[in-house]
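For this depiction, one protein chain was excluded, whereas all remaining protein chains were kept in their positions.
Every chain is named by a letter (A, B and C) in the order it is written, and numbering of its residues begins at 1.
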Amino acid sequence: MIAVLKEGVSQKQMDNLIDWFKRQGLDVHISKGQFKTIIGLIGDTSQIDIELLESLDIVDSVKRISDPFKNANRKFHPEDTIIKVRDTQIGGGTLTIMAGPCSVESPEQIIAVAKAVKASGATMLRGGAFKPRTSPYAFQGMGAEGIELLKLAREETGLPIVSEIMDASQLPLFADVDVIQVGARNMQNFNLLKILGAQPKPVLIKRGLSSTYEELLMSAEYVMASGNEQVILCERGIRTFETYTRNTLDMSAIPVLKHLTHLPVIIDPSHATGKYALVAPLALGAVATGCDGLLIEVHNDPAHALSDGPQSLNPEAFDKLNRKLLALHAFLREEGESK
Amino acid sequence: MIAVLKEGVSQKQMDNLIDWFKRQGLDVHISKGQFKTIIGLIGDTSQIDIELLESLDIVDSVKRISDPFKNANRKFHPEDTIIKVRDTQIGGGTLTIMAGPCSVESPEQIIAVAKAVKASGATMLRGGAFKPRTSPYAFQGMGAEGIELLKLAREETGLPIVSEIMDASQLPLFADVDVIQVGARNMQNFNLLKILGAQPKPVLIKRGLSSTYEELLMSAEYVMASGNEQVILCERGIRTFETYTRNTLDMSAIPVLKHLTHLPVIIDPSHATGKYALVAPLALGAVATGCDGLLIEVHNDPAHALSDGPQSLNPEAFDKLNRKLLALHAFLREEGESK
Amino acid sequence: MIAVLKEGVSQKQMDNLIDWFKRQGLDVHISKGQFKTIIGLIGDTSQIDIELLESLDIVDSVKRISDPFKNANRKFHPEDTIIKVRDTQIGGGTLTIMAGPCSVESPEQIIAVAKAVKASGATMLRGGAFKPRTSPYAFQGMGAEGIELLKLAREETGLPIVSEIMDASQLPLFADVDVIQVGARNMQNFNLLKILGAQPKPVLIKRGLSSTYEELLMSAEYVMASGNEQVILCERGIRTFETYTRNTLDMSAIPVLKHLTHLPVIIDPSHATGKYALVAPLALGAVATGCDGLLIEVHNDPAHALSDGPQSLNPEAFDKLNRKLLALHAFLREEGESK
Partner (left out) sequence: MIAVLKEGVSQKQMDNLIDWFKRQGLDVHISKGQFKTIIGLIGDTSQIDIELLESLDIVDSVKRISDPFKNANRKFHPEDTIIKVRDTQIGGGTLTIMAGPCSVESPEQIIAVAKAVKASGATMLRGGAFKPRTSPYAFQGMGAEGIELLKLAREETGLPIVSEIMDASQLPLFADVDVIQVGARNMQNFNLLKILGAQPKPVLIKRGLSSTYEELLMSAEYVMASGNEQVILCERGIRTFETYTRNTLDMSAIPVLKHLTHLPVIIDPSHATGKYALVAPLALGAVATGCDGLLIEVHNDPAHALSDGPQSLNPEAFDKLNRKLLALHAFLREEGESK
């Protein structure tokens, strides 16, 4: 860590600061320039409160040199993490396709969708039982019953299930869910992350709408520091000034995160864009960019009733898309191997 | 609510959609233009899932005409809400000054700061016992002990206390805290909001880093719909591209929120900017813009040790600032009354 | 266009507004709801100043129903625009690779790079002669001499050239440049756009750092309305809160723009990310998402001197990448045809 001091700092102020660093067990290297003094800190700086430091009168700015995340850091764990989920795996060259409806609505619905997406080659079933809704007056999901229906669909198809937890108190209901999802709004619900770190199921963390890559990795670090190394990262769109799409899918997250961490990275084009017509091109783009998997919304009944156009992601459209995704993934692997 | 349909929608598709609206108990007005058809929906549209609607193949876009919040809406409650907290109140022309350290650190620290800010005219004491920290390795606050120390400082000074809750499981510890704060990262932790709606203490909700005004009001609506009408809104900076300040203080939030809602609106210039030198000018600006109060960080010991410049908000600087704030507030009230 | 009026508007105010609309030659349809009145405007609303309308006291909000762009609109021109540039073309299923150095620096440099990228399969040569630099003290490009060197490189290799114009006064120098580029900072330099609309060379417009899709299309419309239909759109990253990458590449721009317009869409992963290691994965992703071409920075000398790692986009790395891009593009075309 480097702290750049303001001009005109007195020797006494500087000595006070250096003493304070030394009391934190850090080595201090001082380099005086023409105008400004730079203090280099060597040792375990993870305890240093960078915001406190920056807020001091005598400090101009602070720059971290080493990453604040350890367990999630590829430097200390160069091999890709592979997460086994029943008969399938996430990471390590596999393309994981998690498909299913936004909300679980009935046994017929979830079983029909599960069978359809399995037939098209999906490897996991997603479905919401607890739904984070902006309005207290909107449908909040089927709750515990929704989880039971997901398990039923798993029994029928063999597909592992992934569903979102909204609160630590719901944990007992997720004991038999294969992958527990933390939504974008809960990405920095640190108590929930700690509790998920102390249980054995893999955790899929969605990036917050205005969270940096580093903040996402620090949220993974919360889970890992509590003992659970099985974390999956998911980019699902960030909030920008553009309103045509619901959010802006940040495709750079794939190569950046895969460079910084050994954890698998998946993409959710459905929530990122909010428009079904954009899901297929962006899903293909995400596979070519190098993601480990996709989270794709597939719905049957309500859409069927209200619209039957060719672009909505009903089972037929998903089938067509998924065949393309698998062919593209196979092509890219062959290309890579022939080099 | 208005739904604009895409061009080329078939009569059958349109009939399906209209049937579906009618089954939700809505009246439907149809207006066919040269290219597009517009459907006006009349009735209680708060149950309609606007995102589902927008995602339908045949729908071009959706526009809400009436506000989705009710309890928080000034239209249905024109008078300002005034929240009584012990001997003081928030809203209704009062300028509430909540001052205190970022974290409670020791009995000496919190009592010293409490006495100092009281002497300068602060009306409430703020202090963090549970700290949301990006890193799992950083100090997470004194916890339950911190709450006890805040109560001790209240006993010594009579100042009501405000502190942040991070999780529903901590609620018993907050039974005797005067105002319970929900942090920016928890603004859409809907389960926490519901639980705070079912207890009697006033709730101060900080706007999320990338939350719209409407989303902030919907979070207030969660608390109010659960039975607790005592909600205070706090603007604390939003995330933008500018990195010189920690966040960008959105001063327009004051007149916009006070137009949309009857709830009190306070400003936190300390967290918004992350720079002590900016707190004084922005606090003055916030008072002139019309806020109901301020949340200001005042610290003693660590800053004293490390720096003693004139701009840091130690008790002396706070004293100088608070006298200006009170004088400005008095001037603006007189001006208003003389009109 | 729809204008939603505020509650409590008087009949006289409404009549004034309706008269004003009728004087603009518009048909007016009025629909009164329980609380609010909605005015539908039918006819050519492109003359209406939407910001003036929204700023009126009696207007709550305005919603445009039809697109404000005409010449660029796919609705009125369903076929893809194909732009012929010497022996090559942009759009219509071709993958255009514009490669070359950021700045033209010397005859040796530009000719060496031109020969290298041609050998690797690039179809156009890019190079900056006039450089928009944030600092007045930084190197501003070779100017007219740089343009001459690009022409020399074209003579040597046959590659058409693309270069950025910064000001209308430079137009004579661009008379023999094959494609004239408008930089992101000039995207809304409307006088420059009009002047480029009145000359015959194709114009490549880069999206501004905080410009919406619609604003980009309106800038294309400026060129087209002045008589030049040969416009190429380029996404090069937008400004967000994320600072790890220089900007955030908005991959959704590809399917969105190709849906809204018939103009070709290309991607600049080099400027978007500012990191060479991210260029290859995002270039592959952009091709799979469906772009018409890429703008890729390839440099030789300075990079060679300072670093020779495998990821920097020197000619060798570009060669490897471009072979992958062409193979991927061929694969995707075959896949498409076999369907």
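Keep in mind that, in the parts below, contacts are C-beta pairs under 8 Å (C-beta built on N, C-alpha and C of every residue); 3 or more make two chains touch, one makes a residue touch a chain.
This structure is a prediction, so every number in the text was calculated from the model and none was measured.
Peer 1: Tell me the shown chains the invisible chain touches, ordered by label.
Peer 2: Among the chains that are shown, those touched by the missing chain are A, B, C.
Peer 1: Looking at the whole complex, which of B:Asn16, B:Ser61 or B:Thr289 touches the chain that is not displayed?
Peer 2: If we include the chain that is not displayed, B:Thr289 is the one touching it.
Peer 1: Given that one chain is not shown, which residue among C:Gly43, C:Pro107 or C:Gly274 touches it?
Peer 2: With C:Gly43, C:Pro107 or C:Gly274 as choices, the missing chain is touched by C:Gly274.
Peer 1: Which one touches the absent chain: C:Glu7, C:Asp27 or C:Asp167?
Peer 2: C:Asp167
Peer 1: Footprint of the hidden chain on chain B, which residues?
Peer 2: Residues 210, 212-214, 238, 240-245, 248-252, 254-256, 259, 272-273, 277-278, 281-282, 284-290, 324, 327-328, 331-332, 335 of chain B touch the chain that is not shown.
Peer 1: On chain A, where is the contact patch with the chain that was removed from view?
Peer 2: On the chain A side, contact with the omitted chain comes from 2, 4, 7, 29, 31, 33-36, 38, 40, 42, 61, 63, 65-66, 75, 210, 239-241, 243.
Peer 1: Over the whole complex, note the residues of chain C touching the chain we left out.
Peer 2: Counting over the whole complex, chain C touches the hidden chain at residues 13, 16-17, 20, 46-47, 49, 51-52, 54-58, 68, 102, 132-140, 166-169, 185-186, 188-192, 194, 209-210, 215, 218, 221-222, 225-226, 239, 246, 274-276, 302-303, 305-309, 311-312.
Here is the rule we use: only the chains that are shown with their structure count from here on.
Peer 1: At the chain A/chain B interface, shared numbers over all numbers used: above half (same) or below half (different)?
Peer 2: same
Peer 1: What chain lies farthest away from chain B once each centre is taken as the mean of the Cα atoms?
Peer 2: The chain lying farthest from chain B is C.
Peer 1: I'd like the Å distance between the centres of chain B and chain C, where a centre is the mean of that chain's Cα atoms.
Peer 2: Those two chain centres are 39 Å apart.
Peer 1: Would you kindly tell me how far, in whole Å, the mean C-alpha position of chain B lies from that of chain A?
Peer 2: Here the centre of chain B sits 27 Å away from the centre of chain A.
Peer 1: Mind pulling the chain A residues that touch 2 or more other chains?
Peer 2: 210
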